[in-house]
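My questions will all concern the structure given below.
Complex shown without one protein chain; remaining protein chains in place.
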Amino acid sequence: MSLSHEREDALVQKLKENFPADIKETNIIRRARLEVTVAPEKIKDVAAFLRDKLGFDHPNGVSAVDYNRENRFEIVYHISSMRVKDMRDLVLDLKESVPRNAPKVGSLVSVWSGVENYERESFEMFGIEFDGHPRLEKLFLTDNWDGPPPLRKDIRFPTD
Amino acid sequence: MSAPPKPVPLTTVESTETSESGAQTLTLSVGPQHSGSGHMRLIVEVDGDIIVNVAPDPGYVHRGIEKIIELRNIIKSIPVIERPSIIDASNLNHAWVRSIEEIQGVEVPRRGQYLRTLLNEMNRIMSHLYWLSIYGVFLGHTTMFMWPLGDRELFIDLAEKLTGARITYSYLVPGGVRRDLPPGFAEEAVKRTEYFEKRLKEYDRIFFNNPLFTSRAKGIGVLSKEKAIELGCTGPTLRGSGVDADLRKDEPYAAYPELDFEVSTRPDGDSFSRAMVHMDEMRESCKIIRQIVKKIPSGPIRRKAPIVLPRGVAYGRVESARGECSFYLIGEGGDKPYRARYITGSYRNMAAIPAVLLGNRLADMPTAWWSIDYWPVEADR
Partner (left out) sequence: MAPIIGKAKAAVDISIAYLTGIRHLFHRPYTLRFPQQRYAVEKGYRGRHLLHLDRCTGCGICAWICPEKCITIVPRGQRWYPQYFYGRCCFCHFCTDYCPEFALEETVEYDIAEYTRDRLVWSPERLSKPPVKKDDKYVFSVDTIGGASQVPQKEE
């Protein structure tokens, strides 16, 4: 396994050429792990470009991270490629940030239909609303749960 | 922000409605009794006995493990991380230690890597056997329920010799593994895998070639290749649809780059394909176990790893029995992670349940649903 970052650099290059203003930050964590932060308004276009032009057709999951000290949520789409065989080890983290007091972003279900369940989980666990999601309901929590979103950082539990 | 609560139905038959075409449909609630592997419910709408709508309703065994991990030391999290799928404990544990080692920058000694791989493969067999026994009982085949559970003992006993525990091993720790091979393990492992391969032939004769099974599984619950990729399916579900994706080959970790094995795929995407992928994987795992005990290098099994998690991000993933298990781990310098996102194979395959069931008859539901190997506890975490 080579340790060069050529593949990742080429991907970043292509993204930057096509969306010069919307790619806020890129970061290569290590070989085959890539972070791309985009503006929330443009995430749908970037996602469609990634799927159609760069072959990222396989959603691996969606994580939401609560940075309560910086007063923002980060939503991370982990995506990989099945179509391009020598990119199967690569995971691209497509990130967007939303302010903590108005957590509302566009849903990517229309791009990757597999992210539906993950977005629902982010909705119930963090209270992030996804615009255009076909079924934004609770997934794991009970239907009569009316407490705060439980995975937020300011919710403390009496353990440890 | 909170959606209006849905009324929780108390009876099995929820309602009858009239669809646009004028046909009356019936909404059934399948579950949430313990259906073989944990509590979960499928809300199924049937027209006659054709399934026209399915909504999985998980969450009956949700424990909030992501929050528990955030409040715990990285070592103390290991037993909790194994709990979602205790029949596949070491693979889930592997994803956790792999992401920790990635942030800490710790290299595991080669003997440690081999021992990890050894336990992972034994676990894969045990997990598939458990799946198979439940599949047998779902289809009313009692022999297929008893045999795999009995033969699981071969590997449970072997794992007990290696780790000291029968199912929840806590064997993989950051930096390596906890124990070395006991004396006489290699001969015993070879003997048992060879015996088990003979048993697999008998499984074929009694179940997989049996028309009672094939006529119920072939062509039922078809998941096309494109759909499987788009929904983000993983593991045997994806390979049963003809995609030869396997992290052990695509992103070789631990000792897998040095081992010789094949990724089994089936092109049809029906229940039978998915079942046969499980069978093929058990055969390959037997081969891998024999290779490991032959090839295992000598040396240390564990390297010192710090008990704190430095600042950094990692996405560690391994191929568990039910597909890719991954951790998105963010460290901030303390002994607890800032955020540990836990995505398991069953959770990802949950999206495939409606796709597989739609258009089938209600009587075909057990065949199609359980062929996904959906483990509710692992999906809920």
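Just so it is clear, A and B label the chains in written order, and each chain counts residues from 1 on its own.
Keep this in mind: a residue touches a chain if its C-beta (ideal position, glycine included) is under 8 Å from a C-beta of that chain, and two chains touch if they have at least 3 such contacts.
Only a predicted model underlies this, so the values are computations on that prediction, with no experimental measurement involved.
K.L.:
Can you list the shown chains that the hidden chain touches?
P.N.:
B
K.L.:
Of the residues listed, B:D151, B:E230 or B:D380, which one is in contact with the missing chain?
P.N.:
B:D151
K.L.:
From the listed residues B:P32, B:G64 or B:P79, report the one that touches the chain absent from this view.
P.N.:
B:P79
K.L.:
Which parts of subunit B are in contact with the chain that was left out?
P.N.:
Residues 72, 75-80, 143, 150-151, 153-154, 157, 160-161, 163-165, 168, 170, 178-179, 182, 188, 191-192, 194-195, 202, 205-207, 209-212 of subunit B touch the chain absent from view.
What we mean here is this: only the chains that are shown with their structure count from here on.
K.L.:
Centroid from C-alpha atoms only, then distance subunit A to subunit B, rounded to Å. What do you get?
P.N.:
24
K.L.:
Touching residues of subunit A toward subunit B in the complex: what are they?
P.N.:
1, 29-30, 32-33, 35, 57-61, 63, 65-66, 76, 78, 82-83, 88-89, 91, 93, 112-118, 125, 127, 129, 136-146, 149-151, 157, 159-160
K.L.:
Can you tell me which positions in subunit B touch subunit A when the two form their complex?
P.N.:
Residue positions touching the partner: 1-3, 5-6, 8, 58-59, 62, 64, 66-68, 71-72, 102, 229-233, 243, 245, 250-252, 257, 312-315, 317, 324, 326, 328, 330, 338-339, 341, 343, 347-348, 350-351, 380.
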